[in-house]
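Taking it in order: structure first as structure tokens, then the write-up.
A single protein chain has been omitted from the complex, and every remaining protein chain is retained in its original position.
And now, subunit A:
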Amino acid sequence: MFDIIIIGGGPAGLSAAIYASRRALKVLIISKDIGGQAVYASKVENYPGLDFISGFELAEKMRKQAEIFGTEFLSAEIGEIKKEGDIFKVEDKEEKEYQARAIILCFGAEPKKLNIPGETKFKGRGVSYCATCDAPFYKNKIAVVVGGGNSAVDAAVLLAKYAKKVYIVNHKNKFKAEELRTRQLKEFAHLEIILDSDLKEITGEEKVSGVTIKNLVNEEEKEIEADGVFIEIGHIVESDFISSLVKLDERKQIIVDSKNQTNFPGVFAAGDATTVPYKQIVIAAGEGAKAALSAYGYLQKKSIGE
């Protein structure tokens, strides 16, 4: 039996674990990974006090810190969370059960999919959601990046260093990315910007060999040759498994108050899975700390009550 089970091992979950463990609570993190989205960043330059660190290194520091203070870890995915009496019962996908007196949900967000033909079929065979991982495979090849935000622009710029041709396909006629970043796109002669357009299909036999692009203004479709498709269209909270437990907003984010409480007493939430604005590592870490302190307060009150 644990005092707190934290679901998710990204910056929010790790920070919550550090704070809760330092209050001498018995803490278990259940997560399919450690570091969450942070490990996809080759460098993090805006985490105060730590300049020029990779996302993985930052997450690893947080994990070690939590471990030193006694946090336990389990590498698994969650099936179900329910409450019986005063006890929360967390089941993983293998149906093994873990118990706690409070829960902190920090399971973050997953890369959004395009949901077009070919996307699932060619995952790992040309379709990628991690430019920093896979860009080096596209030396002298043709890559298509989909998206208009910071991560899409970063992916296109990184790919331009390897590929012989890069297209960046943006749904809108302007980039959402920071101006400083967008300007970099113009530095490469072999990087072509395609605006007001969507990807309709990813084609190929064994692996990706082309894509169909539709211009949303004149509705014209064209096929281009491509070896890789990098999908960088943001993230989505996959919270269906807890929708019967806590209230979600229209984007399926967990609704929390300023103390990171959900509508369900004893269930707290933090980080990108919640309604907190600005999805940033430093914000997730701060929210995780708040959630842990709130949970601590809740457990204190409970013990006095008993």
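Brief remarks follow.
Here is the rule we use: contacts are C-beta pairs under 8 Å (C-beta built on N, C-alpha and C of every residue); 3 or more make two chains touch, one makes a residue touch a chain; residues count from 1.
To be clear about the criterion, contacts and distances are computed from a predicted model.
Hidden chain, UniProt protein name from the list "ABC transporter permease", "Thioredoxin", "Ribose import ATP-binding protein RbsA" or "ClpP family protease": "Thioredoxin". Residue A:Asp92 is the one among A:Asp92, A:Glu119 or A:Glu192 that touches the chain not shown. Remark: the omitted chain is touched by one listed residue; of A:Gly228, A:Gly271 or A:Gly288 this is A:Gly228. Residues of subunit A that touch the chain left out of the display are 31-35, 38-42, 54-56, 59-60, 75-77, 92-94, 123-130, 132-134, 136-137, 206-207, 228.
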